[in-house]
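Okay, so here's the structure we're looking at.
Only one protein chain is missing from this complex, and each of the others stays in its spot.
After this line comes chain A, so read on.
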Amino acid sequence: QDPTAAHYMFQDDPFLMPRNAANSRLFALSKESGRNAAKYIIKQFPQYFDKTFAEPNVSCLMPEALTPQIEGVSEEALKERIHLRRVKDSVDLFDQLVQAGTPVSLETTNSLLDLLCFYGDGESTPEKNEEEKEDLKEPKVNASEQKAPTRPFQRGSQSSSPRWRENNNAERIFKIMPERNAHSYCTMIRGMVKHGASAKAYDMYIDLLNERHKADVHTFNALITAVPYLKERFLERWELAKVFLNHMAQQGVQPNLLTFNALLKMLRRCGGLGRSMSLLVIKEMEALDIEPSLATYDHLLFIFYRGVDLCPSGIISEVLDDVEKRTFTPQDPDDGMDFYIADNCCDLKDITLAYRLNKAIEKGDNWKFLDVDRLNAYWSKFFSLLCMMEQIDVVLKWYKEMSPSLFYPTPKNILDLLQALDAANHLEVIPSVWEDMKQLGFNRRQDLLEELLSLMSREQHPEEIQLAFAKCAEDIKAVHEQTGREQALLEWTGSALGHVVLLFSRAGRTQDAWYVNMMERFQQINRIPTEQVMHEFLNCAKQTNCPDEAIKLVKLAASFGLPSSQRLKSRMEKEFELSEKQK
């Protein structure tokens, strides 16, 4: 893998390569919005795109035929509209059919109910397209399409699902249905749970039991997910969940993976009770021979590690053992939370675990679980952990390899890197880190600049490093003074100014140091230069033989009324040969 190249979705050109995380996200999103614009054009003018001259015909590149073909009021027309997911049209057609008196068969009504409950009475294609993250989500969505027999998620995220209104179409149709079978009840329950009407779902479930129907496994899953909304206290929630499970056993319904995941998800919100119960759940799962998916592990870790009192348990290493042994296929819509494992590893400050997790991610298909944002966050955490725990050579090696191709360092990462360099006494790498910082766009962050400057100016260094440091200081000074149109002026702080002066003096650049040291500047920010700064400046002035500068400095010190001005004056007289006037 090429460590200097960006992700393959970007063009391979220095102007078009993203340099930091914000840019990479921007470019990815703009490319995606370009694609959406093209799809919009194709949908608007399908007549220009529908000539089939390719042999064999490539169906995915043809415009989609979304208009229903069959006109007229009949059951086939209704079926077609349901198939095309046109909610409003199908409801209207259904009403027309009922008024006209033609009986609509039970399956058709059931599929209409399915459609309505899935979309919660809103339309199927929202008017504004929400942001689509990148195509890494596609394989996940397609795989879950095969697993779950219901209609697949349209866009993957359901953040703003409309609320279930009172007496909306689904309920209305349900009520006027002459006969209902188990499927109808199940669909209604699942729809209600999905759109937030948990209490009604529970009532409907009671109705279902009264009518002596059997619910299927998906209904039970939905009911279990609704439990946290029905009851408040932990114990009651667990009891209710157990009631559902008992019913399931009574009706002979086999629980599947999603059942257990729903249970664990509910247990997440059950606090301490969750910890004890979740282990029981896992044992059940193993007894039934269902393989846990990533979501299972995620819920487990959440239960155990997000509590207020982090009691370390060996559970994370067990989880990691399992994760390493198998490759995962996406089975649960929550599977994208692989990140939590990473998060927990890094919180626990265990580097071996992190390495194992890294290997596990590279194996097989597991990389598909982390989309670009999560990837960035994961690598950023990994890098912080590295900086804390590992030797500086390893850290530098990883840093060279990982940025900018795999991830873009966050400000925290750069701080960690600087601290690691400090701990290992490798401060000569700092100028190159400063270059990276400029590229990443961090050169206006106050905290990073402070850290950098203080590290650079703490001790004396050999000559060429000092020169390099002075150059960095000059850059930083330019950043402070730049009055860009949109950017707010960065305020000098006393310590930053002092450090810059120090660096300049050590490198022998007296003019620059004095220019920086201009009285107005210090007075502007109402700070006093430290004694060390003054002494360094005197040293520098002595080396370069500029007594004028030294005099100016003494005058400055005197004007501030510093106690050290006396010392400075005496030093001046000793070390310099001054003419009478200067005295």
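Just so we're on the same page, a residue touches a chain if its C-beta (ideal position, glycine included) is under 8 Å from a C-beta of that chain, and two chains touch if they have at least 3 such contacts; residues count from 1.
Just so it is clear, contacts and distances are computed from a predicted model.
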Looking at what's absent rather than what's present, what does UniProt name the missing chain, "Cytochrome c oxidase subunit", "Pyrroline-5-carboxylate reductase", "EF-hand domain-containing protein" or "RT24 protein"?
"RT24 protein"
Residue, one of A:A37, A:I176, A:A249 or A:L280, that touches the chain absent here:
A:A37
Which chain A residues would touch the chain omitted from the figure, given the whole complex?
10-16, 18, 23, 26-28, 30-35, 37-39, 41-42, 48-49, 52-54, 57-58, 61-63
